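Yeah, one chain of the complex is gone here, protein chain that is, but the others are all in their spots.
On to chain A.
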Amino acid sequence: MIKALFAGLGAMCLTATATWADVSVNVTYLKHMQPRPPVLSNLDPVPEDEGVGGAELGRADNATTGQFLNHVYDLEVVEVPEDGDVIAAARAALAESPYLILDAATIDMQRIADLPEAAGAILFNAASRDVALRDEGCRANLLHTIPSDAMRADALMQFAVFKRWDKLAMISGPHEEDLAFAAALKNSAVKFGIGTVAEKTWAFDADMRRNAAQEVPLFTQEFGDYALLLVADELHDFGRYVAYNTWVPRPIAGSEGLRPVAWDRVVEQWGAAQLQSRFMDLAGRDMTSRDYAAWAAMRTLGEAVTRTNAGDAATLRAFILSDQFELAGFKGRPMSYRTWNGQLRQPIPLVSERALVAQAPLEGFLHERNEMDTLGLDAPESNCEVFQ
């Protein structure tokens, strides 16, 4: 078990005497505005610059390191309106630089990845949690820094198993995102041996004429008894009215209550307090999961440039997918990319409004390679074939 490595680790042994190339890396953050259906409460507006703030902080972090190594980082933010042509915008960006962070719909990410201009590029998905993008719908040039729905669901189910909450009920909304998260939760319940989940769909229609809070007791009465109520309400429409209004008093989790996230303002361990305050200084608001994913994408490029002293996409991609790559992501474990589908493996904080409740992978969930691979699609589960 005891081992010591001695000098001669050439690749890592970079010193001041080494000569540094002038490397310049330009990254485009491409944000395609998405339609936002109306929600019941406007208490928590989605920040206009969500994601962009994270990318900017990542650039600044890279630049601070770069100043000692003659490495320069630029970030261009391109915002495409809802009815704008995101593919044309991607083409234009790829003509300038092969590094692109995407905040767009799943289908558009695939179209962009399939562009001839994108061959050999490094694209980051910093927005879509769609499991298909890590499965048969994956692309070889598309890495994912945002956790998939499967990773989030698995994190939550590990907690349910840990708490021995083995009887689950679920309310899901009618939107595509709600259904995708609900499907991931159901899959995960099977994966971790909890079994089936009693499910109802929230449709606030002619049968529901009182306000949401008044409807919830009756709506949840049919579930009978259960240990935990899952809420799949990714647009944050009705979910906020569920807590304390259920027929039987039970905790809630999912899109509301105990939430599995990439990041949240309550994460403060592992040096996270420093990242939070840097972000607050820069953006004037709390850092969200999408900000974190954009930050991680920028930092991935920065880390690869720092360690390889190169700026070309082929060298960087090879390094990013090698076992030498590790990203310190303020979540207590070194993060790296899954070589079978390009997903950034990372711990998933389980947060309440006011505190970090737990962080997955939870203790006791073991894996032959890396405990973080108990979250989301593992190599044998993923049908992604084009990746390497």
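Here, a residue touches a chain if its C-beta (ideal position, glycine included) is under 8 Å from a C-beta of that chain, and two chains touch if they have at least 3 such contacts; residues count from 1.
Just so it is clear, contacts and distances are computed from a predicted model.
The complex appears with one chain absent; UniProt names that chain "YVTN family beta-propeller repeat protein" among the candidates "Phosphate transport system permease protein PstA", "Anti-sigma factor", "Ferredoxin-NADP reductase" or "YVTN family beta-propeller repeat protein".
Within the full complex, the residue among A:Ala88, A:Leu218, A:Ala314 or A:Ala328 touching the omitted chain is A:Ala328.
For the options A:Asn26, A:Asn245, A:Thr306 or A:Ser352, the residue in contact with the chain missing from this view is A:Thr306. Where chain A meets the omitted chain, the residues involved are 1-7, 9, 12-17, 61, 64-65, 67-69, 271, 274, 277-278, 306-307, 326-328, 332-334, 370-371.
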